[in-house]
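What follows is one structure encoded as structure tokens, with my remarks underneath.
Of the protein chains in this complex, one is absent; all others appear in place.
Here the chain labels run A, B, C and D in written order, and each chain numbers its own residues starting at 1.
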Amino acid sequence: MIPLVFYLGLSALLFSIGIYGVMTHKNGIRMIMCIELMLNSANLNLVAFSSYTGTLNGQVFAIFSIALAAAEAAVGFAIFMAIYRMHDKINLDELKILRW
Amino acid sequence: MVKTALEEFAFLIPILPALAFVITFFFGKKMPAGGAIFPILAIAGSFVISFMITLRMLGNPEEVISQSHSWFAVLNFGVLIDPLAAVMLSMVSFVSLLIHIYAVSYMSHDPGKPRYFAETALFTAAMLSLVLSDNILQFFVSWELVGLCSYLLIGFWFEKPSAAAAAKKAFLTTRVGDVMFLTGIIILTSDLLKLAGGFQDGTYLLRFDEIFSYIPQLSALQANIFGFEISHLTIITLLFFGGAIGKSGQFPLHVWLPDAMEGPTTVSALIHAATMVTAGVYLVARTFPMFIAAPDSLMVVAYLGGFTALFAGTMGIVMNDLKRVLAYSTISQLGYMMLGLGLGSVIGLEAVGVSIFHLINHAFFKALLFLCAGSVIHAVGTQDMRELGGVGKVMPITAVTMTIAALSLAGFGIPGTLIGTSGFFSKDPIIEAAYIFGEHSNNWIPYLFSIAAAFLTSAYIFRLIFMTFTGKPRSNYHGHESPAIMTVPLAILALFALVFGGLTRTGFMAFLEETFTNSFVNLNIGNLAGIGRNELIGTTGNEPLLILWLPLIVALAGLAIAFLIYYLRVVKLGPLASMKNPIYRLLYKRYYQHEIYTEFLSLGIVYGVIAFLTQVIDVIIDSIVEAFGIITVGVSEELRKVQTGVVQNYATAVIAGVGLLIILVKLIMEVI
Amino acid sequence: MLPVASLLILVPLIFAAVTFLTKTKGQAAGLGFTGSLATLGLAIYAYLNFESSTAAMQFFESMTWIPSLGVNYSVGIDGISMPLILLNAIVIPLLILYSWKEDRESPNRFYGLILTMEAAVIGVFVALDFVVFYIFWELTLIPLFFMVNIWGGEKRAHASYKFFIYTHVASLIMLLGIFGLFYASWQQTGIPTFGIRELIAQFQFFESGLLKDAIFLSIIFGFLAKLPTFPFHSWLPDAYTEAPTAGSVLFILLKIGGYGLFRISLPMLPNTGNPELMIMMLGMLGSFSILYGALVALRQKDLKRMIAYSSLSHMGYVILGAAGLVTLSVSGAMFQQFSHGLIMSILFMSAGAIQTSTGTRIINDLGGLAKKMPKLTVVMMVGFMASLGLPGLTGFIAEFLVLAFSYARLPGFVLIALLVIVITAAYHLWAMQRAMFGVYNEKLGDIRDINSMQVFSMAAIALLVLYFGLNPSPVLNMMISNSEAIVSLAAALGV
Amino acid sequence: MESLTMGNLMFLAPEIAVVSTGLIILLIGVFMSPRTKNVLGYLATLGVLTALVLTVESFGTNAALFSGTISIDALSQFFKLVFLAVALIVSLAAIKYNENSDHTEEFYTLVLFATFGMMVVASANDLILLFCAFELASLATYALAGFEKQNARSLEGAMKYFIIGSVSAALMLFGISFVYGATGTTSIPAIAANPAILTGNPIGLVAIVLLIAGFGFKMALVPFHMWAPDTYQGSPSVVSALLAAGSKKMGFVAAFRVFILALAALQPDWQLAFTVLAVVTMTFGNVVAVSQTSVKRMLAYSSLAQAGYIAMAFVVMTPMALTGSIFYTLAHAFMKAGAFIAAAAVVWMVSSGKTDRLDIPDHLDNFKGLGKRMPFAALSMTIFVFALAGIPPTAGFMAKFVLFSSTIQAGMTWLAVIAILNSALSLFYYARLVKYMYFLPPEGQKIRMPFPYAAALLFAVAGVLAMGLWPEPFLQWAMEAAKVLV
Partner (left out) sequence: MQTNRLLPFLVSLLFVAVVVIGAFGTSWNTVSELPGNPADQSNIEGIGMLIFTQYAAPFEVLSVVLLASLIGAIYMAKGEGNK
């Protein structure tokens, strides 16, 4: 049996990769992908726990969270489209009128 | 029945002039002569009441008038007319009345008349209230009010910068004394409360009888100051005397009095010669039982008085300003009075009699001197003696009355007889008392002071007479004799200056000695002197002949020198009276008082150093407060840059926050 | 019997609200004056029905307000508050008269703020519940903040900020102390209450001396900064100077710091961990303030700033008298509050009048004004003389009582204060001499004397200064009754 | 498994009223012309008002619905009151904002759905429901923040809000997953009953901090606040009001439920974490606010500071502190929503005139002489900022009064001192705003205040003053709510 912590380690790694992506990428689309990665690593956690604790709540949660992630991505892409219309690019680090 | 009636009018003595003040102040402008009639009538009323009370009291000195009313808290205001107060009241109201009459003419050309008469009326009211107060607080209140009037009247011609400055100086210098006086009152209050064990119903804490009844206990209280055990009574009396120093222009707080001559001459006569400046002497006389019961206090009074008498005389001799000579003369004479009181350590209660006698006589002749000087100034328009000369020809009445006053001041008279000027009968006893003091204690310093001052007195006053009235005019002036309204008061005063002393001599002192044994207080001065470790001995009059004649001899010597130099002009003063002569310069510069007091102490130390340093501290405190604001804004300006506007950085912050927070909490949990 | 205490707050507040809505200057001033007169009427009514010989609370009203926190709306008047209420009620109508003829923008706000201020200050005086007290306490900040900022001098923004934030910080620290008092008492009695008298009574039963000291110090800090006293006075010179005349006078009437000292701190003092130390601290602050204010005033070039520092110096007497902790010294301190309010009103009105006619407040630029402004000179002279403690005027009574009766406990500090009397006289006289006497400075051009309204209002205050200087008993007696209560409490504890 | 009856549904009447109003607006909005769409605003207001009344009426009821995933108690009802009050203010004010807009129905539907999400969070008794509702409130407001599509600032604010929001959602989900893994359940009472693994193992701390990050994003606690100033500044002011006054409180109610109810066993850990966060947040917010020139940005930083105060409840953790904190949320809702609406009125004034600074419509300079130009806006703004500064007799004072005093009661004098000094510091920038409004000369004409703004402001002012002058009923409710947590 694969120990639970392996799943946890993997998901932590995935999460960190997502985080790293969010912190370094300028392109909005890539950032959304990274965020999805983070959400999914959490889902991996949930499913793993679900299996290892023998309850189904986690998997239900994972399903909900997938749906939520989709909705989130939809709104995010829509916002980026609006940004693209205005600036003709979606390099998010260049959007810094609002600061200080 | 007459007696009760009189008593009931006693309170009117200060009230009448006070009412006159209000009327003249508000309505004087619309009245002839600036509303002078109200003060004159009011003061005349006061004089009549005072005089009648005095007359009645002469017959029965034990029955004094004492009325007290609660003022606030445990303090009261009231009327106390005992022999001491009675003579002062009569003198003050009388002199004030004459000067007011004189001023109608003297001030006739001044647009500020209403203000003048209002202020002098207020002054008279305050002075009368001071004299008849039955407690030390009312005394102080009136004391301050006469000071205020003095300030206002010195600065009467406020558009003259020198007058405004002199007024300020007078107020401030006397204020130094006043603070000492107030300190004395405060310590006294505190001690009385302690001794009485709190407030007692029905007694007024600061009334004189109450104070005097605690003299032994006060004397027993000891304070340790710089290792010396000093009786509280000594401290209190010395502080009182501090007040007297300020008010009566004694060394070292005498500097304001010559400057005060910036006011109208009538003011100088009334306030700075006859009445207000004597308040200090009156204070010491009024609290004499305390002084005599306090070890060393009277000694200080005697020394300072004697020294002032001499010290002021030295400056009087070089002044060229008519009024300033008189001012120094006043200081010198006040010194005599103080000396007289100080000698009470030997001659006991007689000192009060001697001193107050001199006070009254001095009031007459000094007021007269000033009024004469005023007459001259009024007629001639200058008060610089170097520009005068030969005025006697133009103004004979003035010249004669002034000479009488000068003789009285110099104390001419024949010892052992009843022939002599008023000044002679009051000054000589003081000098004689000083001799007795010297004999008794082998301490001749007071006597030397007094005899030297007598010489100087004669010298400077005849210098003044000769320079002003004899010889040829030294400048182009147009003089004329003053009108009757001015000369009549002069004549009356001259009469008094001439004969008052001789007439009242014996009765006066005996009358005053009743001051502390009557229906109000009944003190055994001998016992009190014992508390103060003072040995009292017999009275004056039994001295060697030379001693009796010596004052007259030195006075004649002074007259002779003045006659030689300023009338016959046998001695050339050129090299002597030049600034190259260090002694002359020292005297002419008045011992550099201005430099020491004003420039060094006031402007230099207090204003320049202490106040400046405080202001620096203020700036520092303020900067600390301001720094909070500045630092906050600065930090804010820097800290806001954390918010870079780049969303990736925001994400970094969030994640770093998570990581660091975990570690931080973990660490703190480990530590705790 | 009218519910006077509440009406004294409500009437000016309602008039203020209506005044804000007026359109013209005439309406605003008229309504403001009517409102202040109505308040004066109420205050006189209260005074006439007031029993001076008792320290008990009169015109007491109480209503539950926030029961879950033990907060009640309770108000009342006693001998500590009555004179101060009278002071405000008397001076504010005169202040409105004083500024009647001045032209200024938005008069409705001006008069509305004056009345709001009156309501807030009286609210502090009548409050018997810490929450009510604190609410009015803070409310006094706002009208002054607006007053300084709208009609103030050149550096008004800075001055108003400094004043607003500084005193707010102090109030908040005081609030902390109040919290401490509240909870410590709650813990002991099990009943939450914010009643001032109840909490003070409970204070003595607290066990920890440290707690008591902390509570006492933080509460008194609020009062000391408000008074103010050295070294918490930095806000004062700027605020007093930059405020318009009416604002300066309102600052002067803001006697809530000293009031708090008597109402709250003094009854607590004997129960603190180390009362002797506290008394020494207060005495030191008092006498240092007196000394410090006078020395700095001596060096001021600006007339108003000089008066501001002199005010600091005078408020030192309040603290010194309070520290004296003898019936008459405490009464003297209370009387000093009353007297200071009257005297400083005259001084600030005079300074304001000088500024309006000459356009400057720098003393050396003035000179010889007495010739052109004789009426002002007379009233100002009364004010200055009263301020330097001339007997016969109120300032002396207060100073004498404070000094004479604090001496027993604090001789050294009283002696310091005595020395300062000369300095006080010095700067007053110097200013008088430079500004009013001497040769008229022709550069100032042709100037006018104060108008008849101003003469009336200033002379009325001057007469009050004289009246209460000659006959202080009407207000002093009620102060004495209350001081006795405070002091006997202390005496019972051997302090 | 109980059945769903009409009686049970009545407990959810406010939620149903809100969500159905949203659906109706969406539906009929499609068929309306832009000019008549104003009606939708009033409709939304009416719906929110109905929900508000229903909520107030339901005070005191307790119920567990949907298999215990929804809990109706004093806490939930109190917070629903907060959200609905904010929604009411926003709906009212937005009538003017959406005047002649073709997208009124979208706006109101999103506002109402967001409100619905917040209300559900307040009631959520299960982490799954809590997460879903949390996301609902976030998602709806992402679009709202960028509602001015042609405005670069609005879009930028929305983008930042979205990115940080998504990251935070992921963090929260990650944290929830650990909690679930350790306890095997997502139900709050069940978690509370089974904390063994979390307390004894390092994962407990990790989960807590992850959750704090997730909620802290909404609460805008430093350092999870970074989006807040930008978004509050960039978004339409009415939306900023919703975010700052409403959605921020959602973070608090979620945190109350999750930490105090579910993770009570880990109190030492999260207490410590919140101590650090509260102190840092209030100080940072106040200090940085001092140098702001954009009023909305200043309000945003002030909102950070206020969050720091409210978070003190997690540190003090006495019933009194919780009461104070809960009371504070309502007070802050009125104050902050009102302040943003006043800013909205100014932005409207600026955009309808030509004389002002248009590049930053909420620049301080545009507030010059507001007392003359829009007296009511200036007056109410003054009341709001003084309330925020804690000056009596306003809601802000009462809130601080209860909260800070409870800190003293708990013996945490140092915290009270920090909070009080911060509170004093805040006066600095609030007073500056007042200065601009009243003491500087106006640079434009006097303008008549549109009715919707005036009505919204009036409501907020009424709330602020009512809570300041007659706090008793609100305090009672807050106490009831606090009792749920203890």
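Operating definition for what follows: contacts are C-beta pairs under 8 Å (C-beta built on N, C-alpha and C of every residue); 3 or more make two chains touch, one makes a residue touch a chain.
Since the model is a prediction, treat every value here as computed from it, not as a measurement.
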>> With touch defined as in the header, list the contact partners of the absent chain among those displayed.
In response: A, B, D
> Per the definition of touch given earlier, which of D:F11, D:F79, D:F113 or D:F284 contacts the omitted chain?
Replying inline: D:F113
>> Among B:P216, B:G634 or B:G659, exactly one should touch the missing chain; which is it?
In response: B:G659
> Which is it among D:A17, D:L136 or D:L433 that touches the chain not included here?
Replying inline: D:L136
> Of the listed residues D:G47, D:G146, D:G216 or D:G285, which contacts the missing chain in the full complex?
Replying inline: D:G146
>> Under the stated touch rule, tell me which residues of subunit A contact the chain that is not displayed.
In response: 1, 4-5, 8-9, 12-13, 15-17, 19-20, 23-26, 51-54, 56-57, 59-60, 63-64, 67-68, 71-72, 74-75, 77-79, 81-82, 85-86, 93
> List the subunit D residues touching the unshown chain?
Replying inline: 1, 19, 26, 65-67, 69-70, 103, 106, 109-110, 113-114, 116-117, 120, 126, 128-129, 132-133, 135-136, 139-140, 142-144, 146-147, 149-150, 158, 174, 178, 181-182, 184, 196-197, 200-203, 205-206
> Residues on subunit B that touch the omitted chain in the whole complex?
Replying inline: 648, 652, 655-656, 658-660, 662-663
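As a convention for this text, only the chains that are shown with their structure count from here on.
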> Quick check: more C-beta contact pairs in A-D or C-D?
Replying inline: A-D
>> Centroid of subunit C to centroid of subunit D, CA atoms only: how many Å?
In response: 42
> subunit B to subunit D: how many Å between their CA centres?
Replying inline: 77
> Which subunit C residues sit where two or more other chains touch them?
Replying inline: 161, 165
> Which parts of subunit B, given as residue numbers and ranges, touch two or more other chains?
Replying inline: 629, 640, 643, 645, 647, 651, 655
> Where on subunit B is subunit C touching in the complex?
Replying inline: 70-74, 137, 140-145, 148, 151, 155, 158-161, 163-165, 167-168, 171-172, 175-176, 178-179, 182-183, 185-187, 189-190, 193-194, 602, 606-607, 610-612, 614-615, 617-618, 621-622, 624-626, 629
>> Please output the residues of subunit C touching subunit B within their complex, sorted ascending.
In response: 161-162, 165-166, 231, 233-235, 292, 295-296, 298-299, 328, 331, 368, 370-371, 385, 390-392, 396-397, 400-401, 403-405, 407-408, 411, 414-415, 418-419, 421-423, 425-426, 429-430, 432-433, 436-440, 471-473, 476, 480
>> With touch defined as at the start, can you tell me which subunit D residues reach subunit B in the complex?
In response: 159-160, 163-164, 167-168, 171, 202, 205-206, 209-210, 212-213, 217, 222-224, 226-227, 229-230, 268-269, 272-273, 276-277, 284, 287-292, 425, 428
